[in-house]
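A single protein chain has been omitted; all remaining protein chains appear in their positions.
After this line comes subunit A, so read on.
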Amino acid sequence: MLIRATVDAWKPAAEEPADLVEEVRDLALFIRCETVRLIGIAKSGHFTSVFSCAELLAALYSGVLRVSEDPAWPDRDRLILSKGHCAVGLYPVLANLGYFPHDWLDTYTRVGSPLGDHPDMRRVPGTDFSSGSLGHGLSIGAGMALGNRMAGRDESRVWVLTGDQELNEGQIWEAAQAASHYRLGNLVAVVDRNRMGLDGTTEEVMSVEPIADRFRSFGWEVTEIDGHDARGVLSAFAAVGSEPEGRPKCVIANTRKGRGVPYMDLSRTWHLGYLEPADAEKTLSLIERV
């Protein structure tokens, strides 16, 4: 049984259900708050990398991904966090889906916990693949998309959330080439274009532009969206069809690293960090509902 309506249940061109848009905004707010709370346990974590993709994750789990009560449902849509360091933002969503008990969250990063900074598919139900080493996710997603098609699971799509500085990795383009060659129309790359790596802007560190043209030249269908506009994200994701054979899809989500917390917004220094309890408390009060 599907937990939420799939994209098939509503059409982007028609009336967009306002409550779904609000649900995405609420979930994104929840993701940001939980990220601050959990990193408080770890005492080190990737704040701004989660904040840039909060609406993307929220939208995916608000009726876009075909998921069910069973995280291992073979016909599900799969999501690979190729930017695995945003897992802290996903764990609370998976707990909400009932995939594991909420109290697991309180053990985040503690010795023996299933929940680490990067997700482990063998320990965290709802994690479709382990990640952490940037550049691998799109290849794994291409393999899943091909495997699903070979197995006749034509409704299943594979979504891969990548970073933007991650696009420097050569393996991304090996995968882009293979996805196009094998006409993996059931593969969707979502690029969190937050414009920053760890050492500075992507264009300073190692330029990734023109991302859209690069993917297009590899044979992908490309859409560019505002990654913080819940309605736009939902529409764009809903427009991604489910075709086992066709051009692979790339959604470039223009985002802001640290969006949602004013003093972290576009900050270069909060990629990794820690907030002591008083500052965490203050930050929670500053988090905006984008």
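The definition used in the following text is that a contact is a pair of C-beta atoms (placed from the backbone, for glycine too) under 8 Å apart; a residue touches a chain by one contact, two chains touch by 3 or more; residues count from 1.
Definition applied: contacts and distances are computed from a predicted model.
Colleague: From the list "Tryptophan synthase beta chain", "Acyl carrier protein", "Amino acid ABC transporter permease" or "Transketolase", give the UniProt name belonging to the chain omitted from this structure.
Modeller: So the chain that does not appear here would be "Transketolase", according to UniProt.
Colleague: Have a look at A:56, A:90, A:105 or A:144 and name the one touching the chain we're not showing.
Modeller: Of the listed residues, the one touching the omitted chain is A:144.
Colleague: Of A:129, A:159, A:237 or A:270, which sits in contact with the chain we cannot see?
Modeller: Going through A:129, A:159, A:237 or A:270 one by one, A:129 is the residue touching the chain not shown.
Colleague: What residues on subunit A make contact with the chain left out of this view?
Modeller: The list for subunit A reads 74, 78, 120-122, 128-130, 132-133, 136, 139-148, 150-151, 153, 158, 170-171, 174-175, 177-178, 181-182.
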